[in-house]
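Just passing along the structure, written as structure tokens.
Showing subunit A:
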Amino acid sequence: MTPLHHYLIFSALLFSIGLAGALTRRNAILVLIGVEMMLNAANLNFIAFWRYSAHPEALTGVMFVIFSIGIAAAEAAVGLALIIAIYRHYKTTSLEKVDSLKG
Partner candidate 1 sequence: MNVAFILIAGLTLGSAIAAMSLRNLVHCALCTVITFAGLAAMYLQLNAQFVGFAQILVYVGAVAILILFAVLLTRNSENQPNTLLASPSWIIGILVAISVSGTIIYAVVKSTRLAQTLPPAPEATVQKIGEQLMTNYVLPLEIVALLLTAAMIGAVIIAMRDKNEKEDSGSKMITGNARERVSQPSTIHHPSSSQKTTR
Partner candidate 2 sequence: MLGTGIIKGMVETARNFVGSYHDPERLTTVQYPEERLAPKENGRSFPFLVFDGNDQQAGLRCVACQICEKECPPQCIYINKSKDKKPDYVGKLQFYPATFDIDISVCMSCQICVEVCPFEAIKMDQVFELSTSDRFGKLLLHKPQLAKPNEYFHQLHPTDANEVDARLGEEKRKAEAKAAAAAAAAAAKLAAPKPAPDEPTKAT
Partner candidate 3 sequence: MQSLDQIFVTGKQWLLAFLPEALQPVGSILLVIAAIFGVFATLFAVTTILERKILGRIQNRFGPNRVGPFGFFQPAADGIKMLTKEDIVPRDADKIIHFLAPLALIIPVALALSVLPYGRNMVPVEFDAGLLFFFAVGASTELSVFMAGWSSRNKYSLVGAMRGIAQMISYEVPLVLSTVTVIMIVGSLSLVKIVEAQSGFLFGFLPSWHVFTPWGFAGFFLFMIAATAESNRSPFDLPEAESEIIAGYLTEYSGFKYALFFMGEYWGMFAISGLSVTLFLGGWNAPFPFLQFIPSYIWFFTKLVLIIFTFIWLRGTVPRLRLDQLMSFAWKFLLPLALTNIVVAAIWFFSRALQFPGALGLRWIFCAAILAVSYVWLGRGVAQAQRAKRVYQYAE
């Protein structure tokens, strides 16, 4: 049996990896991947807390994760579309070079 705090530690590590990536990498796509990873780490917390809760039949955690996955898919689609649009304009995906508001 795996205790609850192992899942929490694991999700904290995953979150920090995503955070580190999002902070350090310059490529917009990688930043997006980092954000997705943080989101997933949070989802794992929801599931873990649901599983270890006293009243799992309420399905709250599961429901939250289902909605979260749905929204993450939308977020990824819009985010990547934005990245592609930016790339068309600036010919780069490096966030450091995309620094002017005026085209």
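Quick note on selection: all candidates are chains of the complex that A comes from, given by their letters.
We take it that a contact is a pair of C-beta atoms (placed from the backbone, for glycine too) under 8 Å apart; a residue touches a chain by one contact, two chains touch by 3 or more; residues count from 1.
Just so you know, these numbers come straight off a predicted model, no measurement behind them.
A.B. asks: Spot the contact partner of subunit A in this complex among 1, 2 or 3.
C.D. replies: Candidate touching subunit A in this assembly: 1.
A.B. asks: Quick check on the complex: what are the subunit A residues that touch candidate 1?
C.D. replies: Touch list, subunit A to candidate 1: 1-10, 12-21, 23-30, 32-34, 36-37, 40, 43-44, 47-48, 50-54, 56-57, 59, 62-63, 65-67, 69-78, 80-85, 87-88, 91-94.
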